[in-house]
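For this view, one protein chain was removed and the others were kept in their places.
Labels run A and B following the written order; every chain starts at residue 1.
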Amino acid sequence: MNHSRDLSRNRPAAASADPETVHGHRGLQLEEPLLFEIDNPGATGVDLPAPGEFTSRLGTMERRGGIGLPSVSEPEVVRHFTRLSQKNYAIDMGTYPLGSCTMKHNPRLNEKMARLPGFAAAHPLQPESTVQGALELIDGVAGWLKELTGMPAIAMSPGAGAHGELCGVMAIRAALDDREGGPTTRRRILVPDSAHGTNPATAAVCGFAVDAIPSDGRGRVDVKAFADKLDDDVAGIMITNPNTCGLFEPDMVEIAELIHEAGGYFYCDGANFNAIVGRVRPGDLGIDCMHINLHKTFSTPHGGGGPGAGPVVLSDALAPFAPVPWVVHGEDGFALVEHADDAGDAKPFGRLKGFHGQMGMFIRAYAYMLSHGRDGLRQVAEDAVLNANYVMARLSDVMTPSFEGPCMHECLFDDRFLKDTGVSTLDFAKAMLDEGYHPMTMYFPLVVHGAMLIEPTETESKRSLDDFIAVMRDLVARAKDGDAEAFAAAPTTTPRRRLDETAAARSPVLRWTPEDRTAEAAE
Amino acid sequence: MRYLPLTDGDRSAMLDTIGVSAIDDLFVDVPESARFDGAFDLPDHMAEFEVERRMAALASRNVTTGDVPSFLGAGAYRHHVPASVDHLVQRGEFLTSYTPYQPEISQGTLQALFEFQTMVALITGMDVANASMYDGATSCAEAVLMARRITRRNKAVISGSVHPHYSAVTETQAKYVDIEIDIREPDLDGGEDLAGAIDDGTACVVVQNPGVFGHVRDLSSLAEACHAAGALLVVVVTEAVSLGAVKSPGEMGADIVVAEGQSLGNPQGFGGPHVGLFATRDKYVRQMPGRLAGETEDADGRRGWVLTLSTREQHIRREKATSNICTNSGLCALAFTIHLSLLGEDGFRNLAMLNHARASQLADRLSALGGVEVLPDAFFNEFAVRLAKPAAGVVDTLATRGVLAGVPGARLFGAGNGVDDILLVAASELTREDDMQALCDGLSEVLA
Partner (left out) sequence: MANRKYTEDHEWVEVDGDSGVIGISEYAQEQLGDVVFVELPEVGKVLDRGDEAAVVESVKAAAEVYAPVSGEVVEVNDDLNGDPSLVNSDPFGDGWFAKLKLSDADELDELMDEDGYKKFVEGLG
């Protein structure tokens, strides 16, 4: 094998306006090959003692032959991943107004707490007597979430928002089966057309058909259209509140009454709980269950796509069907119920995850809750809503808000303001990259054309919002000045320019293979 | 509030700009009956040091695997994580970024995921892997759903070698979509007949290697039996380090491999977050759940990476998606990748053999005790022992003496399921002579 480093692929093609450097570096933007391309057999980043005398118990089952992992020393690994990190945008670097994702500051205290050896080194199957602190913490987070939502019960184990949805809809299914004494005859779940894609996907993996409810002209659920769909085939409704248009659903209470009268249950998608935490208890709206993304409202880091956590609060009607495990508090302290056989009168629908849920996220969320307290959390919601309305107010004269305000924690624009400019929502977003911003959420929700959903979050200062607004206004002016070509070419200053997603999908290359390199060397 | 930048002055200036007089005017859509103005039964905000004090007090009430000799495993393992792993994953550019939907400014995460996918494919012996799932147990459930999509059959046989949390999660996810799950009795001797359980309705057989009781088995003939019947073989691995020493599932003919990746880069953390690995054959890639990073070029012809084959996913296919998964275990996958990068080819194999050596030495010692029978002949770093007394009581007693002796069978399978006298014992590179001695002394005394 040829282990020489070939950095030629990091250099731009001749047509680029960028100055060509030897290795493709551009000042502090440092190119970095794949680890497999800096493989140096014999090097290692870990020293291990010799095993000493032992009898192998593997026999013919021992792995023979090379695995193909790259060999690199610690300094090379640190440099490799440091260079990779510098190709990412992050909350730590700037405003990240990605609607419906709640990209708020991630306090480092939370990271420090999650690394306390008393938590990090705890094994999930230790005797309960040795992990009373860990169990108390889970109970503590559960208590906060129940209190803040005004709901009587909670399932802590779901691993993220979509997993929480699965938990909630399975609880609904189990409750219906229980009520009907066999598999429910109710087949449909109603989901607004503005919903996040996970909602219909979740309903489907729980065996329900999805029936879309249209939005009304104000970006809310059309209550009449909803009511017309109600019959004894409806298992429940899934509504995001505040919804994906950034609006509070004013008819929640009425919707809850109607769905209950029809014999169904009310799932609330709590992805946007950040807008109302401390000011509205969703339980007061009449819902039956709601997941809470700890990686949104409660600041646990997104980590480039997880891990998250999605505990689900439950009404009295659904509580008996919560999945194992859960924490109980008895005379001997805290204990876990891990098996249906030990669940007493409860009728758990099953188990959703190995062990007890995303403990590391519970720790971070708890540190966040204690840091803010009940007063701080209410302030969180108010500042999040204030920031979004401020952005909306200062952009509405040049962009086109889709619905009348006030909005909640995010504001929705569509692409009418770009009409006849030749600039698309995508082009506009890519131009933001050159200005040093992560774009807002684009083309979602699906109910408006060319959607741009801006969620500043409460951890942006007024100054950073003013800077953002100035950039947005300038981009709008440039678009209206007929600068469409420049928008179509954007971004030009980022580590990579627009990537060819069609080529990636037509002939997928999903891993490095030595053959690739051999073929290239032959070219 | 230290995390909230707005001052009262900012707030009133901003309300003026918006054209309202008070914050309440922005919450007008909330029905009056739902406006909460009461007092929550919760404390007010705290200083950083007050929070730290409170959290440290909770942590100090746990006696963990770092404090005393520990032989716990059963799907979560104690390994040394090099300091640079934790340093790198805490870089804000990794920690505080979102899913890489804007590839131009997310190349770091995307390239790391591409490296992760490659490493997972290599260690499992498969063609292709996704960008991670929540954990091994949920990966296992997704594998069964995928096998159904591929074979259009609706039965799955789950071996008695599979970790009960994995089979329970799989059964739960299958129950409302008409998949029949046949969970076999706990396979204590590693000799169950799975080939005989396959029929023409079987979508897949799910088997764990090393098994939950430690047995390492050659699955080649089972793979042949599956394929002859038109079914898929799904192999579960709960200890990723084993892949450095044990013949890979891919080599034995697996169609889908699901694994728990916690052992590399991630703490036990009382059970989560961990990281699910998911690998398969090229021909099944469009039936995979989860995200995939793929290679392409940018407008200047530079190599780069994007999330690809997204039409399988919920944000495009909605109710027709292969899975509802969205957020997965990105940062845990990164920690896995960094740790495995540090180990490299030789380090990974040496670490695995060191684990095996410690377990082998431990088995020798335990076999010499009265009242202890080591069950598997072939194992990796964990094995089941049969005790002369119920294991749960033994474990509790030893815990009071400062030894975390292992996982009682009843803890996993429930009491009264034929495994009450079974104890799962794991060793790793961190297991010392003294630790083994403490376990042997304790067991001798308790079993005497």
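As a working rule, a contact is a pair of C-beta atoms (placed from the backbone, for glycine too) under 8 Å apart; a residue touches a chain by one contact, two chains touch by 3 or more.
Not measured: the values here are computed from a predicted model.
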| remark: Full-complex touch with the removed chain, picking from B:28, B:47, B:316 or B:368, is B:316
| field | Per the touch definition above, residue among A:128, A:375 or A:501 touching the missing chain | value | A:501
| field | Among B:53, B:80, B:227 or B:286, residue touching the chain not depicted | value | B:286
| request: Can you list, in ascending order, the subunit B residues touching the missing chain? | output: 286, 310-311, 316-317, 320
| field | subunit A residues touching the omitted chain (full complex) | value | 501-502, 505-506
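Keep this in mind: only the chains that are shown with their structure count from here on.
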| message | Just the number, please: Cα centre separation of subunit A and subunit B in whole Å. | response | 19
